[in-house]
Every structure is written in C-alpha cells, then in structure tokens.
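I'd like to ask some things about the structure below.
Let's turn to subunit A:
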Amino acid sequence: MATVQICEAEKVYIMHGVRDDLRIDGRACDDYRHMEVETDVVSNTDGSARVKMGDTDILVGIKAEMGRPRPLIPDEGYLEFFVDCSANATPEFEGRGGEELGSEISSTLYKMFQNRSSLDLRALCIVPREHCWVLYVDVLLLQCDGNLLDATSIAVKAALFSTRIPKVHVSEDDEGGKELEISDDPYDCMRLQVEDVPCIVTLSKIGHRHVVDATLQEAACSMASLIIAVTHKGNVTCVRKVGGGSLDPESIFEMTETGKRVGKALHAPLMKLLQEEEVLGKRRQKVGFLG
Partner candidate 1 sequence: MHNARNAMEVESSSTCALREFGCEQSLLSRPDGSSSFIQGDTSVLAGVYGPADVKVSKEIHDRATLEVLIQPKVGMSGVRERAQEQCVRETCEAALLSSLHPRSSLSLVLQIIHDDGSLLSCCLNAACMALMDAGLPMGCLFCGVTCAIDRDGRIVTDPTMQQEKESRALMTFAIDSTERKVLMSTTKGSFSVNELQQCIAVSQRASEKIFQFYRDSVRRRYSKTL
Partner candidate 2 sequence: MAGLELLSDQGYRLDGRKPSELRKVQARMGIFTRADGSAYIEQGNTKALAVVYGPHEVRGSRSKTLHDRAVINCQYSMATFSTAERKRRPHGDRKSSEMSLHLKQTFEAAILTQLYPRSQIDIYVKILQSDGGNYSACVNAATLAVIDAGIPIRDYVCACSAGFVEDTPLVDLCHAEETGSGTAVALALLPRGGQIALLQMDARLHQDHLDPVMEAAMTACRSLGQVLDGVVRQHLQEVSILTGE
Partner candidate 3 sequence: MSLLKLCVPGDRLCGAEDCIPGTGTYLRHGYIFASLAGYVLRKNEGEELPIISVVKETEAQLLPDVGAIVTCKVTSINPRFAKVHVLYVGSTPLKDNFRGTIRKEDVRATEKDKVEMYKSFRPGDIVLAKVISLGDVQSNYLLTTAENELGVVVAHNEAGIQMIPISWCEMQCPHTHVKEFRKVAPVQSEYLQA
Partner candidate 4 sequence: MAAGFKTAEPLEYHRSFLKENCRPDGRELGEFRATTLNIGSISTADGSALVKIGNTTVICGIKAELATPPTDAPNKGYIVPNVDLPPLCSSRFRPGPPGEQAQAASQFIADLIDSANIIQREDLCIESGKLSWVLYCDIMCLDYDGNLLDACVIALLAALENAQLPEVTINKETELAEVNPQKLHPLNVTKHPVGSSFAVFDNTIVIVDPTAEEESLSTATITVVTDEDERLCALHKPGGSGLSAEKLQDCISRAVTRHREVRKLIEEVLKSIKPQQ
C-alpha cells in the first residue's frame, strides 16, 4: 500500500485510541467507513462500478471478449484481472512504480476466484473447446487511503452484478462449421449470479487489538494484517497474513471470527443496494464524479 510516514508519538496515540475501541475518526474497531457504491459509471464497458470508501476511490470496468477456453478446462470461460495503480493516487505510482502493488492485488483476486464455487464460469462457455467469453476485469485505483483490497473486492462484485453479456446464437452451417451471431438487442443479454462472490475483509492488528478498514495512518502503525475473503454463507475462501510482523494464534482465531461476522454483514446491504439500482434502471440519476 502506498505508505505515509508518521512519527512515533502519533503511533502511540493511535494505539491507545484503538485499545479503548475509539479510532481517530471516531469509528469503533469493526466499523467500515462511509461507503458509496454506484454501477454503470463508464459507458464503453459491459459492466462497471465505482466504490468510494472514505478517501479510497476505486473504479472497475469489465469488458467481455470472445476467446478460446483454457486447454485444461475446455467447457468454461475465465476471468482476467488487471490492476492499474494510476499516478492519480500518489506520485510514487508514476511510470512503473505502481506495478508491484498492482500485481499483488491482482494475484489476490486470482486466488479469490480460483475455487469453483464463487462464480459459475460454465455459463460463459459458448462452444466447448473452441469459443468462450473472457471477462477482462480492469481495476483502476484513483485514490488510495488504505484498505484497497476490501474496496476492490466490493467494486468487482458490483461490476460483475451489472455486467450484461450479449446472448450468442450458435447455428450449424452446411459443412459442420459453427456460425456465431451475437444479438445486438441491448435487453437480450445474460446476467451473472454474484451471490456467492466473496468480499475481502482486511483486519489490521494494532497493539493487542485488531481493526477493520484501516486508513493509511492506522496501517502504518500495524505490524501485521490478515486478509480474509468471506462469502455471504460465511465460508472463507482465501486467507493471507500480510506485513512484516507475526501474529499469535489466539489473535488469528479472533480475527477470523470478526472477519466472518463483518464479511457476512457486508453482503446483505450490498445486494439490496444493487437490486434497488437495478429496479430504477434508466430513471436513475447518474451521479458519477459530479455528485
């Protein structure tokens, strides 16, 4: 994460605050910052979403393109992640600076979607072994104030929800070759089931307690943090300890417990908000960056 330098005194101040369950912006230890989620922000894409969590601002665009399925899994489409840490977030990311963090986030996303239950990829297959849909998920990091993984996972889930993939009619022409024609009617499209898509909860250990959704200052005084991807059923799909410090086992079990509770509590309101936006459809007043 882009780091910010803070002096020892501030670290002690934050630590004491966390010990009494009071953080610098007044939140409790397991509270998220104010979050805004909006879909269909960019028009050139098949699905897009923007998440603004405090000062962390992430925009995800999904474009579906035709491709060949992977030789080992011939009857499924697949996802390709690309994380662009643009220089907008901090001057450090200019040129090749942001690539290291970008590849770290994209490898976590690949791991999260590696197991077969989070997203049903078989629907993306058009003709086994020959044609399938490839979803290019491009994450654009506009502003970075800590907790990038949570915001990214929520934005990816919202974008997948809003993705409209045009239906493909496969017709056999005379000498056995396959004829593909994509319907251009904007309403005749396929939607993805995103209930099982997990969301990431990052728990940072500060002193003897752990906090959710740590800002850059709080991340600077946390020695180690635990990343847990939680589905709405409460299952854990990807766990990673990140950071230079070590954790004692008890706090790992506590953090997994909190992570599961907070993660489960995250899915319901998110799905409700996405449903509402869906119902409004065209009448919804697009806010975007102008709001």
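Candidate selection criterion: all candidates are chains of the complex that A comes from, given by their letters.
In the analysis below, a residue touches a chain if its C-beta (ideal position, glycine included) is under 8 Å from a C-beta of that chain, and two chains touch if they have at least 3 such contacts; residues count from 1.
On a predicted model such as this, the values are computed, not experimentally measured, just so you know.
Engineer: Spot the contact partner of subunit A in this complex among 1, 2, 3 or 4.
Structural biologist: None of the others touch subunit A; the one that does is 2.
Engineer: Going by the contact rule set out above, which residues of subunit A touch candidate 2 in the complex?
Structural biologist: It comes out as residues 42-45, 48, 55, 57, 59, 61-63, 65, 82, 84, 86-91, 94-95, 136, 138, 140, 142-145, 288-290.
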